[in-house]
Structures are given as C-alpha cells and as structure tokens.
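Of the protein chains in this complex, all but one are displayed in their positions.
Just so it is clear, A, B and C label the chains in written order, and each chain counts residues from 1 on its own.
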Amino acid sequence: MKPAKRTRRRREPKNQVRVSRPGLRQRLSVWRDLHAYSLVSSLGRIVARPFATGLTVAVMGIALALPLGLGLLLGELERLAGQWRESRDIGLYLRVEVDASGARALQDTLGRDPEVASVVLRSPDEGLSELATDPDLAAMFAALESNPLPWVAVVTPAAAVDPAALSERLGALPEVELAQHDAAWRARLNALLALGRRAAILAAVLLGLGALLVVGNTVRLDIQARADEITTVQLLGGSDGFVRRPFLYLGVWYGLLAGVLALSLALAGNWSLQAPVAALAASYGGDFALRGLSAADAFGVLGLALLLGWLGAFLAVGHHLRRHRQAN
Amino acid sequence: MKPAKRTRRRREPKNQVRVSRPGLRQRLSVWRDLHAYSLVSSLGRIVARPFATGLTVAVMGIALALPLGLGLLLGELERLAGQWRESRDIGLYLRVEVDASGARALQDTLGRDPEVASVVLRSPDEGLSELATDPDLAAMFAALESNPLPWVAVVTPAAAVDPAALSERLGALPEVELAQHDAAWRARLNALLALGRRAAILAAVLLGLGALLVVGNTVRLDIQARADEITTVQLLGGSDGFVRRPFLYLGVWYGLLAGVLALSLALAGNWSLQAPVAALAASYGGDFALRGLSAADAFGVLGLALLLGWLGAFLAVGHHLRRHRQAN
Amino acid sequence: MLRFDQVSKRYPNGQLALDGVDFSLDAGELVFLTGHSGAGKSTILKLIGLIERPSRGAVLLDGQNLGQASRRRIPHLRRRIGMVFQDHRLLLERSVYDNVALPLLIAGHPPREVGKRVRHALDKVGLGERERSLPGTLSTGEQQRVGIARAIVAQPPLLIADEPTGNLDPTLSVEIMDLFLALPAQGTTVLVASHDLHLIRNLNRRVLVLDKGRLIDDYRPGVAA
Partner (left out) sequence: MLRFDQVSKRYPNGQLALDGVDFSLDAGELVFLTGHSGAGKSTILKLIGLIERPSRGAVLLDGQNLGQASRRRIPHLRRRIGMVFQDHRLLLERSVYDNVALPLLIAGHPPREVGKRVRHALDKVGLGERERSLPGTLSTGEQQRVGIARAIVAQPPLLIADEPTGNLDPTLSVEIMDLFLALPAQGTTVLVASHDLHLIRNLNRRVLVLDKGRLIDDYRPGVAA
C-alpha cells in the first residue's frame, strides 16, 4: 500500500465528494485556522485550570532553575579561577642584606634576560603597607621597630617560557632568598575546581534529566487524563498531527512559563547571593562581583525551556499514539 | 445534624438490615481486608504500568536525591571546617637568634601562664621536614646551605581564653618574632562557608519544594485520570476514607521507591566523588575522606520519602474530594 | 418508604428539570417512571441517590430528609440504595467480578460470602461465564447487565434503575424486568425509569409519567384496570 500523500484529495472518487473542496489559498487559511484552533484550545486549557497549570509550571520551573543556577555558579567560579590563573608572575624574595641599589641592579640584569618580559620592584615599605590591609598583620607589624621585610622583584615571564623552570633558575641567583611561583597552590586550586566541576556535572546531569522527565511525565499524565478525547478525535478522522498539535502547544506554553519562572528564580538567587559574595571579595581586597544573566543568556534559557516543553510533549504524545495504534 | 459516629450500624432500622452484620472480631477482619484490598490494588496499579511508575519514581527520586546530596555535601564541608576550626593553636615564630635552650626556657615560662593549656616546641629541623612534604618547597630548601627556619612554639590556649587576645599578648614577648593565630584566614573560611551555606539553603528550599510539588502533582494527575472511578466508588457508598486509601498506599509506594532511588543516586554520587576528594586531601597532606551515609541516615531518608509520598497523596486526594463535593 | 414532597430542581445553568413533583413509594412496591427525553427521569433518580440536591421541597427516605443529610452520612445512605446508571459507570480497569463485588467490599462483607453472592448475581443477568472479563471487552448490553448485577448484589432495601433495558434486545429486556419484578417479594422497593412503553404496558404496574419536569400522571393498574 502506498501511503497517502498530499495528493489524497484528488484520489477520492468524485461522486462522493459533496463537501466543497478548498483551493490553495483556502487550504492555507484552513491550515492557519487549525493552528489557531490548537493554540486557543491549549491556551483555554491553561487558563481554565490555573491551579493545575501553576503546579505543573512550578515543578518544571524549579527543575529548570536548578541547572540554570548551577551553570551560572560554575561560570562565575571559572571566571574567578581564570583571574587567578592568569597571573604567571614569579615573586623573588631578595636576601635581607640586598638594599635598594642592589635591587635596582638586579632589575636591570633581569630586564635584559630574554626569558623575562618585565620586572617590577616592590620595596619593603610597599610590602608592609600591602600586608597592613589585613588588620591582624597590621597590628603585628606596627609592634615591630624596623621593617623586617626584604625587597621583592615581581618577574613576568616571556610568553613562551615555562614559569616553573624560570622560577627555579632565578631562585638560584645569589641575591635571591626565595623564588615563589605558587605551583603547589595552583595545583590545589585546580584540584578543587576539578572536584567542583565533577560535582556540578553530576548534579547538572541529574537535573537536566529531571527537567526532561518532569515535562514528559506531566504531559503524559495530562494525555492519560484525556485519552478518551484523543480516541474520539481519532475516530472522527483526526490525523496524528491534528491530535498532536494542541498538546505540542500545551508543551510550549508550559515550557515558556517554566522558563520565565526559572529565570525569575535565578535572578532572585543571584540577587540574594550578591551581598555575601561582595563581602567575601572585599575580605580578599578584590572587587569580584556576580555578573548574573545577560539578555542573550535569558533568551537562550527561554528558548531551551520552550524546546524542552515541546520535546516532552512530542515524546509523550508519540508514545501514546504508538501504544494505542493497534487498538485503532 | 449529628455526624454519624462508629455507632452508625446500630442506628439503622432493623427491618431493613437483611445483610448479616459482623461482630467486633469480624469487623477487625473486615478492616484488615479493606486495607489488604487497597494495598493490593495500589500495588497492582504500580506493577501493571511499569513505564509510568518508572517515570514517576524517577522524577520523585531525582527530586529527593538532590537535597539529599546537597545535605551530605554540606555535612562534609562542616565537618572539614570543624576540623580546621577546632585548632585554636597559636604559632609563636621565635627570633632567629633564639636557640634551643632559649626556646626551652620560653616553653617553661609559658607553661606556667594560666591562660596557656600547653606548649609544644618544633625545632627548625622538624619545620624543614614538614615543609619538605611539598615538592616545590623541598627543592628550594634543599638548595639552601643552612636551615633558615626559626624555632616555633605551638601554644594551645586554656579553655575559656580568647585566642586572639592571647596571641597579641604573646606576640609582644621579646623572644617572639611573629605570633600567628590565622584570625584573618579563619574569617575568610567562615565567609566562604556562610556563602556556601546560603547558596545551599537556597537550593535546598527550592529542591524540597520541588519534591513536594512533584509528588503532589503526580498523584493529582493520577487522580484526575481516575476521577470517574472515584466518583463511581462514591456513588456506591464508598466513604472518603475508602476512596483515599488506595491513593495513600500508592503515594507510600511511590515515596518508598523514590527514596530507594534517591539513596542509590546519593551513593553513586558519593562513590564518584571519592577519588577526587582523596586526591585533593592528599595534596594537602591530610587524610580527609567522604564519610557517606550511615544506616540511620539511610533509614531516615526512606522514612522521609515515604512520608512525603503519603503527604503528597493525602493533599492531592483531599483537594480532589473537596473540589468534587458540591457535585455529589 | 420514599416520598417526594413538592420537589423542584433547577440546575446551576438555569434549566428547570423538575417542577413541584409530589409522589411516594411504599416499601415493597415496584413503580415505573416514564416520560420523554429530557423530562426529568434521571434527575428524580439522582435526587434519591444524593447525586443532586433539590432546589425546593424535600426528598424523604424512611422519613429522613435526604437534602439535609450530612456529608459523612451520605456514604452510609448510599449503601442502602442499589443504583443502575444510565451510563453503566463500571470501573474499566477491574474485572466484571471485581466490579460486582465492589458494593459488598465497601459495606465490609466477609470474603467468604462475597464470592457466592457475586456469582449468584452474575448468573441472574446471564453473565456467569464472563466474570474474568474486563468491562471494555463486553458488548454494551453486557455492560448494562453487569451494572444491574452490581446494583442487586448487596440486596439493598431500595433499588433505582435508570433505563436498565436501553441496550437490551426485547427478549433480554423481559428477562431483566422479570428479575426486577421478583425483587419486591424479597422486600426490595424498586423504581425503574424507562422509555420502553411496550414493556411497561405489558407488565401492568404503577407508572409515574413526567412531562417537562411535571408529574402529569400516576397510573395505578388497580384503579384504572
């Protein structure tokens, strides 16, 4: 049997076609009418049951808000880590006996080293005032009669140079007491971030799966409650597309509303974390602030929620239609 | 009108009671039969629709697993922070010119101080070998011809003493170069933890709400699909309790299965984080390991899940019965 | 045992379904209720079954005003009324046996008794061999008979049946009517709504005739014959 294609109308025996058949323009308007019908009937369903709709949208919205919030959090963390990681500088703590002129001489020498991009000197006074931003240490240093800090040369390696190797080479210079490159500290940060990322991915997978399940399950149960209606429409000659359309619109509405809810929740979360993050950043003397959602992000989230709603509805209706195929 | 109480059977006119009325023992057995009936019929429903049940349980299980995982994570963090915070010790870095005998003399003096509980000395050699566990620093120290580290006295304050004040007082001693109490570091840790706790509470509130919504919504949709059945049972004289019971059992089954799923997910998550946490702990030279779930925790989670399922079902059926009251 | 006292029923949409209906049934009577489509037959039965409440007047069952029955009392009242619904109202996911057993289960009968009674009721409507079937696999007439079996299984003091033979062929209709006719002898009062004027005429029993919500005739064979 050949499946019926778009030409089906012409195939029907003329003597039985007593219902006037529309032309191309009218067929377009019929198509538009059908969609308008689905749109209105799905909207009507949503409006007629504010409580049920609210529940469904709340569940979906929360399911979407969580991976969204998690994603935002990870983004901020990566940004922060990036800021820290960018600093490839090596700190050279000079011997206490090296004075200002010795330090300047070293700066000149190092400035000519091809592996070094730039050298900045920090005098013991600068170091002291920097440490003094910490109230604990400030009190301690204030108690000292003389500044015990050495001169420090902050070396930025040239682009292609391995900072660890350079750090080791410079550490061997006679003027240098200690070369600090923080490789260990960086390794720890990376391990911590890897751990965070692993936990976040685990949670995101669960949450993404959860969101899809929630949408699919909700539409499935909605369909189950209307199985009779679907069967009747099929018996009256409604095609799979005709049956599917109102549910797809319903899924899209759910997705859209849930997306709006998820965005609101994410914004609220962002807002409520703003103050403690700022406090934390201030305690480190930094000026890190949560960036939040861009308009593009927001549209992306809405689009994704909409798509998810559509997909959940599509899968659920498809499953229903397939299951009830034999019976019809 | 007085509501009918347990005595209702006796109130009925005798001439219409042609159905044999059971005695107390039989009534107990009838009660048991009714429960068995609800139990079996709800189980039957679960078994007859493995796909639908699977979906519902998956949604609920994930909704439960997330706050569970989050709670576990917070617990571990608190434990870790607690370990760190427990240390109230003050490190006294003595001047370089203070030698072993000077250090021992100071230890004696401090040992008699009423604000000090105990004093432990660490020699420069001990300090060196401790620092040398960090590969970076080990290389650096190996390059030094003599040990530049001072003697360190680790002071544990007496119980009621404020470590910060003690630290300041001891820092002023002539032998002491630097008293380190890490108040700043601690403040940062606390701020970080407060931030984490705030984010976690936000997420937990959302997730807990989500779990309740999911259960309630699922049972609500389930009921909606069986509204006809409920009405019929009511028309045949089924009391609210009779109508409610199978749904309560259904909710309990859902909750139980979801609890099991949530536990499995939490265990899987715990297992998959074990390795990176161990790696991280090792990089700090510590031996921190995830503790995971105790049997008591597991039972608590199951009980909570069960209760949540029951509650969701109770609310949903109650809502349905109330809404359809006028009609009947 | 049942009395309608100037009962009117106006549905929320303004439709006046009953208008001052007044009649009473004695215990052990069998009465037919007839009238055109939309006359109000089902509405009368719904008032008795506490599915609707009267807008005016009172429905009294054994002297108790059903319109004032408390919510908690309704299930107990309903257990004393066997109802055959015009749309059957079977539980589609339960077997025929389970459907018929449901009223006994609700009333809390010992399981031993249940099996015997259910089989007896199914035999009476000629469906003894279909007890394991699901209602969806029965013909409409067979479903209607399951509904009848369910209504009589608990031997209620009052039986109300809405169009119990609407989907049955004439032979079966007569058999089912014979079943109803035998009930008063067991002490059951029976009220049957039906269009089947042929059948009703032949049985020569009391007939209430409704027209647009008004009771226009209360034909008693003893008086007219």
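Here is the rule we go by: contacts are C-beta pairs under 8 Å (C-beta built on N, C-alpha and C of every residue); 3 or more make two chains touch, one makes a residue touch a chain.
Treat the numbers as computed from the prediction; the structure is a model and nothing was measured.
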* Left-out chain, listing which of the shown chains it touches -> A, C
* Would you mind spotting which of C:Gly115, C:Gly128, C:Pro170 or C:Pro221 touches the chain that isn't drawn? => C:Pro170
* Structure fact -> Where chain A meets the chain that is not shown, the residues are 1-4, 8, 12-13, 16, 18-20, 22, 26-27, 29-31, 33-34, 37, 228-229, 231-240, 242, 325, 327-328
* **Absent chain, residues of chain C that touch it** => 11, 13, 15, 34-38, 41-42, 86-87, 133, 137-142, 145, 162-163, 166-172, 195, 197-198
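We adopt the following convention: only the chains that are shown with their structure count from here on.
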* Sort the other chains by how far their Cα centres are from that of chain A and give me the top one. => C
* Asked: At what distance in angstrom does the C-alpha mean of chain B lie from that of chain A?
  -> 26
* Between chain A and chain C, what is the gap in Å from one C-alpha centre to the other? -> 63
* Structure fact -> Whole-angstrom distance, CA centroid of chain B to CA centroid of chain C, is 58
